[in-house]
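What follows is chain A.
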Amino acid sequence: MNARFVATLTLSAALASAAATAQERTTVFTGARILPAGRPAIENGVLVVAGGKIQAIGGSSLPRPDGATTVDCSGRTITPGLIDASFRGGADPADLNEQSDEVTPHLRVLDSLDPEDRSFERARAGGVTTVHVMPGTRNVIGGLGCVVKTWGTDPATMVLNAEASLRIVMGTEPSMGNRAIRGGSVDSMYYRRPTTRMGVVWEARKAFFDAKQEPETVPGQAPPAANPGREVLKRVLRGSLTAYTTARSEQDIRTALRIAAEFGYQTVIDDAQDAYLVADELAAAKVMVLLGAPSAPTVAGTAGADGSDPRFATVRILAERGIPFVVTTGSNLSALDLVREAMFAARNGLDPAKALDAVTILPARLLGIDQRTGSLDVGKDADFVVWSHDPLDPAAVAESVFIDGNSVLASR
Partner candidate 1 sequence: MHLRSSLALLVPFVVAVERSAAQELLLKARRIVVAADAVLTDGALLVQQGKVVWVGTDIPADARSRAKAIDYGEATIVPGFVLAETTLDQDADLAEGALAFTPDLRAAEAFDPWDERLLALPALGITSCAFSPSPRNVAGGIAAFVKPGKDRGAIAAAELHLSLSLTGAARNPERQPTSLMGAMDLLRTTFTAARTGTRTGPDAAVMHQVLQGSRPVFVHADTWAEINAALDLSRDFGFAVVLVGAREAGKALPRIVQQKASVVLDTLVPEGRLEPLRLPARLAEAGVPFCFAGQPEKLRLSAALAVRNGLDRRTALQALTRMPALLLDQQQVVGSLRQGSAADFVVFTGDPLDLDAAHVATWVDGVRIAGTDPAPKPAASAASATVAGDRR
Partner candidate 2 sequence: MRISLRPSLLAAGSYAAFGLLALPAQEPKPAPTPPPTAEPPAPPLAEGGDAQDPEPPKPGKPPMLVVEAGTVHPVAGPAITNGVVVIDGERIVAVGKKGEVEVAADAIVRSFPTGHVYPGLVDAATDAFTDAALRTEAGVDAGTALADVLQRRHDRDDELVAAGITTAYVTVRSPGVVRPQGAIVRPTAGGFEPWSGHEHGAVQLRMTNGPGPTHALQRQQMQQQVDALFDGLEDYAKALTDHEEALKKYAKEFEDYLAWHKKKKDEKAGDKPADKKDDTKAATPPAADAPPSPPEGRRRVRPGGGGGGGGEPPKAPGAGEVDDEAFAAALGLVLEAIAQDPPKQDPGKQDPKPGPQTPPGGGAPGGEKPAENKDEAPKRPTWPKAPPRDPQKDTLQRVLDGALPLRVEVHRADEVRAALQMQRRRKIPVLVLEQAYGAGECADQLGERGTSTVLTDLLPADLPESYDGFDPAALAAKLQAAGVPFAIATGSARRAPLLPMMAAAAVGRGLDRDAALRAITLTPAEILGVATDVGSLQKGKLADVLVCDRPLFASDSHVLLVLQKGRTAFETK
């Protein structure tokens, strides 16, 4: 007990000094069990970090550069920084939804992002170093999502991909707030479609239909009126931008797959709580599934039950059927920290190594940022977490979190 306390002290003292000149100085983290993600664990591993990048990683025999600061991490576990592929936060909720219109594909959530939002602080404390922020769920087609790190000296340095995805939302949530004729004023901008699930689908289908119908610019003729939203939808139709369709209940997942097939675009199914009921269809469509908050017994979103019926076994069923998925916190208000969601996934039948991959390297690949982060490999960003225990242990606490080699945790 006493020895351990001393060890903690030396570690934190060393980390503090390491943080000061993190970018320039070479720091070596020794003695930890390293889970690099995507490959086997390294016992008593060595991690060499300099210039914000990983310089070397290996077993205890790895040569250590001269003049490096050594941080003893024995008894601890090091993993890559976690990646939340569907993160609710990053700005004031009012700024995440543009309520004046239902279909706003060209709005960039990056414009609303508040680098000081409390959700980033909480994410960092839970070992999450990269998040995928999408516009809110109140619009049928909400706009462009972005991938950002959860810490940076300047918002510009946080951005990994400013336009990573297009969010589409199924279900009743986008129809909320719109009024039928019986209530409210006809003059209000909220007197509009959709007010039903059918209407939501109609809006989405119409948007893609219009985008498909629009003639390409003919040389010699006046260009058609600028419509940035349509341009974004065309990118989706061309396959250069991935759609993320939020669909929670069985019928919504089916609809999401149907529209995507109808117009021939690639989509990821977000917050797919009823995925266990449509496993066949998902497998056939070869889509990626984002499993939002597998620990949550309640339905995500703000539209009440909305028809879905979440089960803890979903994780196991998807894994058994070989349907690719990643674990996220999603839009569920009762989501736990991302690492705890991975723990739940492991507890419900997922191989622990895969559970860790589902919050690190797999979302990195999905978001196209695996060249920079997602695993501990030479040349990648020095985004990693020193855990007090194995991260899937319920007692695990992120003792230090590094982003680009900077220690970003407020001292506990």
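Basically, contacts are C-beta pairs under 8 Å (C-beta built on N, C-alpha and C of every residue); 3 or more make two chains touch, one makes a residue touch a chain; residues count from 1.
Criterion applied: all candidates are chains of the complex that A comes from, given by their letters.
Note that this is a predicted model, so its numbers are computed, not measured.
One chain among 1 or 2 touches chain A in this complex, and its number is 1.
Contact residues on chain A toward candidate 1 in their complex (touch as defined above): 91, 94-101, 104, 106-116, 135, 143, 154-155, 188-189, 223, 225-226, 228.
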